[in-house]
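For this depiction, one protein chain was excluded, whereas all remaining protein chains were kept in their positions.
In this document, chain identifiers A, B and C correspond to the written order of the chains, with residue numbering beginning at 1 in each.
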Amino acid sequence: MFLRQYVPMAIAFVMGVVFAVQYYVPHPASEELLTTVNDWLIVVSGFSMVLGLASLMGSHWAKVRRGVPGWGYSLVVFLGILGTLAVGIASKGKMFAGEELTLTALGWVYDNMLVPLQGTVFSLLAFFMASATFRTFRARNLEAGLLLTAAFLVMLGHVPLGEYIWDKVLGFLPPKADQVMGWIMNVPNMAAKRGILLGVGLGMIATSLKIIFGIERAYMGEGG
Amino acid sequence: MSPELLGAWVAAGLTLAIFSFLYKDNPFFKFGEHLYIGISVGYSITLLVFNFMIPKWWTPLFREGRMSLLVPTALGLLIWTRFFPRFSWLSRWAFAFVVGFGAGIAIPRTISNFIFRQVESTAVPLVSRGQQGVSFGWGDFSNFLIAFGVLSVLTYFFFSVEHKGPIRPLARAGVLFLMVSFGASFGYTVMARVSLLFGRMYDLVEYSSRGYGYATLVLLGLMVAVFLAQALSKKREGG
Amino acid sequence: MRKLAEKILSMDRRAIYLLMASAALLPFVTGPLGLPSRVSPEVKAVYDRIESLPEGSPFLISMDFDPASKPELYPMAEALVRHAFRKNLRVIGMNLWVTGSGMAEKILSDVAEEYGKKYGRDYVYLGWAPGATNVILGLGQDIYKTYPRDYYGNETSGMPVLEGVRTLKDIPFMVDLAAGDPGIETWVVYGKAKSMAGGCTAVIAPGMYAFLNSGQLVGLIGGMRGAAEYEALLKEMGKATVGMDIQSTTHVLILGLILLSNFAFFATRRRR
Partner (left out) sequence: MRLSLKKVAIVCLFVFLWTSQVLGAQPPPLSASDLPGDDGKAVLLLWPRMPYEASEVFYVVQGAEGPEGPFEEIARFPSNSRYRTERRAPFWTWRKGKDEHFFVVRTIGGRPLESGREYYFRLGVDLGEGPSFGPAVSAIPKPNWFDFKKLNNLIFMVLLAGVVLWFIGRARKKELFLRRIPGLDAIEEAIGRATEMGRPIYYLTGRLGMSSVSTIAATIILRDIAKRAAGYDAQLKVPHTDPVVMAVCREVVKGAYLEAGRPDAYNEEINFYVTDDQFSYTMAVDGMMVRERPAAVFLMGYYYAESLLLAEVGASVGAIQIAGTDAEHQLPFFVTACDYTLIGEELYAASAYLSKEPALIGTLRAQDVGKAFLTAFLVLGAIASTIGVWAGIEHKIDYFLDILRDFS
């Protein structure tokens, strides 16, 4: 109990208080402390990244071992990892090599596999968005109507064709489409985002305080 | 086949495999998606080794003998005890160190940047003084709207009192400001998604040229043929 | 009429996908529409800030994105680096998103080659490092401790490009190009940059206006439109400018869809 519970709580408390107070102390000794510990933590982040990558690999490995339906796809994941690692080591982790800056094998995998795959996965959203917009964007009440109007104006002011249409249809109005969009972004949108930001800021501070005082212990993992 | 040409075929094939999801969830898509996960993990490990482990940890610690690196090494090893359930509680010490530090540095900086700076630029004069004396112009109106908006959104997220009496219209105004901002976000998001679509379309169009052996068109044809054959065989089975 | 409206409302989603794909392909068929985008004050502010820097000033650009946002942020990064090289600034590049390293490296070396810039003297790529918050905090303390070596394994101390630079405070201007977290907010909270601007995907741009208004960001380049505006300011038409045509057609399609669905919705509702 003492080693598993109180020691980590004490460590979090000391670290939290010291580095909160450090902010107010301009003395070089205090700056040196921050620099040193911060440098350590960059190294620690590297170690913890291994943890994340390993747990992902572990879950896919478990699927392959147990032969759950679709385990073949988990094998594809491993194929991808090992293949990339192999070319990565061969290319010493660089995209380009030599004076001529020719593309390495890793650079090839990056350019022709990773970039198109990731890009395409996310570009699917353009299609989903179009259909969701069509099916759900209805001005069924004041709130939805306002949301819709703002979205409509922002989209119109966002693209050259929209600006062109505005000039043709609403050209007699003093503001241009991009100015209307700019105002929406800078005034009502900004105000709401700032209100949210103030709330989020208070929430972040409260959470940090709870970590320091040992009330919030989710970082300890299960059973913490 | 030159690496460039092969690259075009691979890139076009993978792009189409992912796009095939728009028709339905299918093995091409699943293959592409899992390959993506694998490659990105493999790439991350490669960079972790070559840009971090070797130059910033191994070389300074074991070649140059920078002993101060023993502390983070010990912390890192403690984190790795998560791999061994019997000792995994030791990782709490390291996590407490990291999380405690993070909480400590976050508090004053959040106060300064998320609270003070935001409050300062909201509590601004709502009139301006010019040559002709004090006036209330469009910019002042916007400033008023900003202050009112921030105020009403804060009121909306206030949970200690019922939204009754004078608080009710204020909270209601807060919702309306939120709606405008969600609408603006939506309008912007459309642009982001379309940008990605443009990126992929651009490449697909390029790869369908003669120089690349009509890669896109050939692969697209093949894929459509597979789906057609599948649909036909299903029909035959069913009929 | 009501039947038609109902039919429209229950249209198969794949029909919309097809419409969307056609709208996206249209500009490739018709050729460029040639419609200019007007430059917004947010983007102009970034441009003006770089213009105002004296020759030889260090300029930090952190490319915190991955291939998923390449079409938006890659042209933006290219345009900014191009501008910096034109003004003969010393460019310091880095990134915090591991899968973006390759792109950041490519942007810097491609544009540097174009302008005949020499590595180590005119520009440097510090590369990626884990622990984003700590990296940013570390740069505010001591760049050489956070990045003892650059991406290629060279020692950073003594590099001519970094002369006179010890912490972020010695860099008069920086731009963070971000696709999410860690990104602009992280730099705002933990960075001690003297003056900073942001460039980001359109998804996160609306949230950044709070920092723009408070002066924590001197300017903001939002999404592909922002990149296209920057290209227009540089008078160099890049991929973002080309992409705006697809934006035009697809946006107008989506606007049309919104109108159509709302008309159909009210047509069916009124009868009930």
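Note that contacts are C-beta pairs under 8 Å (C-beta built on N, C-alpha and C of every residue); 3 or more make two chains touch, one makes a residue touch a chain.
From a predicted model like this one, the values you see are computed outputs, not experimental measurements.
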Touch criterion as defined above, residue of B:Leu69, B:Ala96 or B:Leu178 at the omitted chain: B:Leu178
Contact partner of the left-out chain, one of B:Leu5, B:Leu61 or B:Leu151: B:Leu151
Contact with the hidden chain (one of C:Gly207, C:Gly226 or C:Gly243): C:Gly207
Chain not shown: contacting residue from A:Ala20, A:Val50 or A:Leu85: A:Ala20
For subunit A, residues in touch with the removed chain: 20, 23-29, 31, 59, 70, 121-122, 124-125, 128-129, 131-132, 135-138, 143-144, 147-148, 151, 196, 198-200, 202-203, 205-207, 209-210, 213, 215-216, 218
For subunit B, the residues touching the chain missing from this view: 21, 25, 29-30, 33-34, 107-108, 111-113, 115-117, 119-120, 122-129, 134, 147, 150-151, 154-155, 157-163, 178-179, 182-183, 185-186, 189
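Definition applied: only the chains that are shown with their structure count from here on.
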Chain pair with the higher count of C-beta pairs in contact (A-B, A-C): A-B
Distance from subunit C to subunit B - Cα centre to Cα centre, in angstrom: 13
Gap in Å, rounded to a whole number, between the CA centres of subunit C and subunit A: 15
Numbers and ranges of subunit A residues touching at least 2 other chains: 39, 41-42, 44, 46, 49, 94, 106, 110-111, 114-115, 118-119, 121-122, 126-127, 129, 133, 148, 151-152, 155, 158-159, 185-186, 189-190, 193-194, 197
Where subunit B touches two or more other chains, by residue: 22, 40, 43-44, 47-48, 51-52, 56, 102, 105-106, 109-110, 114, 118, 146, 181, 184-185, 188-191, 194, 196-197, 199
Parts of subunit B lying in touch with subunit C, wherever the complex brings them together: 22-23, 40, 43-44, 47-48, 51-52, 55-56, 60, 102, 105-106, 109-110, 113-114, 117-118, 120-121, 146, 181, 184-185, 188-192, 194-199, 201-202, 205
Subunit C - residues contacting subunit B, complex: 14, 17, 20, 24-25, 28, 68-72, 98-99, 101-102, 127-130, 133, 137, 148-149, 151, 153, 188-190, 201-203, 205-207, 210, 213-216, 222-225, 239, 242-243, 246-247, 250-251, 254
Residue ranges of subunit B touching subunit A (in the complex, touch as defined): 3, 6-8, 10-12, 14-15, 18-19, 21-22, 30-53, 56-57, 68-69, 71-73, 75-77, 79-80, 82-83, 88-89, 91-111, 114-115, 118-119, 122, 142, 145-154, 156-157, 174-191, 193-194, 196-197, 199-200, 203
